[in-house]
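For this depiction, one protein chain was excluded, whereas all remaining protein chains were kept in their positions.
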Amino acid sequence: MKVLTIAATGLRRFLREKENVFFVFIFPILIIMFIGLQFGAGSAPTLGVVGSGTPVGQVVVDAVSSDGFGIREYGSADELLDAVELRQVEAGIVIEDTDPVASDRPTQVTFISREGFGLELRSAVQAAAVDMSAELRAARYVADVGGMGAAEASALIGLVTDHVEVVDVAVSRGGEPLFEGEIEQFDFGASSQVVLFTFLTSLSTSGHLILTRKLGVSSRMLVSPTPVGVIVSGETLGRYAVALVQALFIILATAFMFGVDWGDPLGSAAVIGVFALVSTAAGILLGSLLQNDQQAGGVGVMLGIGLGALGGSMLPYELFPDTVQRIARFTPHYWALRGFRDLLFTDGTIADVTDEIGVLAAIAVGLLAVATWAYRRAITH
Amino acid sequence: MSPVLVCEGLHKSFGERKAVDGVGFEIAAGETYGLLGPNGAGKTTTISMICGLLHKDAGTVIVDGEPIEVSSVGARRALGYVPQDLAIYPDLTAFENLAFFAKLYGMRGVAVTAAVDRVLELTGLADRGKDRADEFSGGMKRRLNIGIGLLHGPKLLMLDEPTVGVDPQSRNAILDSVDALGTEGLAVLYTTHYMEEAERLCDRVGIIDDGKLVAEGTRRDLIAGIGQRDRVTFEVAGHVEGLAERLLELPGVDGATQAEGRLEVVLKGAAARLPELIAAVSNGTVVKGVAVHEPDLEAVFLHLTGKALRD
Partner (left out) sequence: MRTVFLLTWKDLRQRLRDKSMILMAIVAPLAITIILTSVAGDAFEGRFQPSFRVHDATGLIGPSLVAGLVDEAGFEDVELVATRQEAVAAVEDNEASAAILIPDGVASAEAVSLEVIGNAGDGLATAVAVSIAEALASETNAGRLAAAGLVAGGVSNPAAFEGLTAMPPVIEIVAGEAGSRILDGKTYLAVGMALFFLFFSVQAAVLNVIEERQEGTLQRLLVAPVGRASILVGKTLAAALTGLVAMGVLVVATTLMLGASWGEVWGVVLLSVAAVMAAMGLGAVLATITRTAEQAGQFGGIVATVLGLLGGVFFPIVGDGGWLDVLSRISPHRWLMEGFGANAGSGSPADVIVPALVVLGIGGVLGGVALLRRARLTGVV
């Protein structure tokens, strides 16, 4: 089979370059690991605290950390300020060391944040302060008005606490969640990067096609008793194999290394299989239209990153402004990611992603027709 | 008149391997000197030391009365160098290439334009000066490559195998222009492993092998040096193992070498001994052709080194 020979040669040439091996196999895994480490684990912000040992401090720290926020202690207000400015912590508090019941003025808690940031932490601190305030304020009031000592008033409030009916807060949920289902630490990174890199590699290596033409290898193949159709299909198949090998590697590596659950195997295979075909076609088209292999590399990287970003593989498309979200629908990335969203986060099956696969398949067929026509033209003209 | 180039006792080793081992020669103004030897004989290493591209392990190089070292700057003005491979900027035009090097050699203003125009004329590129070098044909690139070496009117021009991989037509053009250069009082050092080029161009030839200069002189001197020896070439096929060794055992045979179906033998009075040679060769071997050559540099080389020039 000549088609397979041409395809195998293409794959072999590709894998022989060290640079390719790094950018195709190692780099995506590094990126996924980084995303997982930076954003995956406990994305709740951290509060820096000075004075956690004070009476008020102890209660606030307990309350804020039980809300799920991180706590880091600092020795001085200056250190804390540095940490906040460098965003080592989202915000910080400096707590005054006084007894809130005995003191005749409020205990000050200084909340430090960069302008406009740390509002959620501020709320948590405020809630903690307010929560403990009920009894403290009541005790101080009783001490002031009743003319008794702080300890006596506190004891009195302690006695009545159990007999007073209190107001509490009940929480429920409504509306639609932004992301459905449970998203594990590495899941988002893994699905978005497999889409980003499969496409990126196909485009950035389109220079190979130009080089093959330049070196005269294409002419040599044309001179041999091989129909043009076979040559074009062979090159296409070889590049498709590269795309599939990379996608499969990322999927398997993330599954084993980071425990990413890729959901319904049939569904994931179908989405990535069709998406890889779209990538292949795009790469061949680029390699047929341009004349300079180095430029093809540069343009490929730009288009790959640009379309990837637009399609939601850098930042979830749910977070895009509305207009950009509409534009995103014109990228194959968007449809592949939408498919993975259903498969990975809500445990969908292939039946749930037929729309996405259909759109991708349509793009693939259209692009492939144009690309093979352009490639045939490029080698025969 | 003192010679333009004097080099003496040049030595250069790369690790254990002695690339150049005691080479020394002189070239006078207007003289074309050919350094003839097979690939790997030490020609490029010798030229690199003369240019100051390589440190010498031992020896001296004097060009136009000034010693050349890796660190010398001013003395290099007398040197013109044409590297073996194309050394031009493909993304600059022919004019820009030439003007850049002219300025690098210290020319300014109108002198630059004048020198560039002169060289464009000389190399036949006058009407292509504004085109980028990467749009040139192979021969045009070669001519530009040589032209850069001539720009600043050097005293000594070194051409390192300028015709390797050049089509016959361009090669002739190059040889013609080199031929013309010698008559203008320029000293030329020309390295090659093509015997015909050395015979055609060079006033004197130095034969280099294994880093040593094994003979030197005019073509006539060298040929006279080996006596009236002829060179016989056989085209052979079939069983050719040990053929050269067998022939060397014949009386009067001074040299024999074989490579890929080609057998060369040097001996006196070849015509008379042809039947004897053919008999010796055809023992188990098919002889497809025989030719007897008048004494030439090829025979000299074979006689002196026991090797053929061509690899």
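Structure notes:
Order of writing sets the labels: A and B. Residues in every chain begin at 1.
One rule holds in what follows: contacts are C-beta pairs under 8 Å (C-beta built on N, C-alpha and C of every residue); 3 or more make two chains touch, one makes a residue touch a chain.
Only a predicted model underlies this, so the values are computations on that prediction, with no experimental measurement involved.
Hidden chain, full complex: it touches shown chains A, B.
Only one residue in the set A:A8, A:A269 or A:A309 touches the chain that does not appear here, and it is A:A309. For the chain missing from the display, the contacting residue among B:A28, B:L92, B:V214 or B:I278 is B:L92, taking the whole complex into account.
Here one chain is not drawn; of A:A153, A:A243, A:A270 or A:I284, the residue touching it is A:A153. Only one of the listed residues, B:L79, B:V116, B:M140 or B:I223, touches the absent chain: B:L79. Within the whole complex, the absent chain has one touching residue among A:T161, A:S219 or A:T380, and that is A:T161.
The chain not shown here touches subunit A at positions 17-19, 22-23, 27, 30-31, 34-35, 37-39, 46, 56, 67, 72, 81, 84-88, 92, 94, 100-101, 106-117, 119-120, 122-127, 129-142, 145-146, 148, 153, 156-157, 159-161, 163-179, 292, 294-295, 297-299, 301-302, 305-306, 309-310, 314-315, 319-321, 324. For subunit B, the residues touching the chain absent from view are 14, 51-55, 70-71, 73-77, 79, 81, 83-92, 96, 100-101, 103-106, 148.
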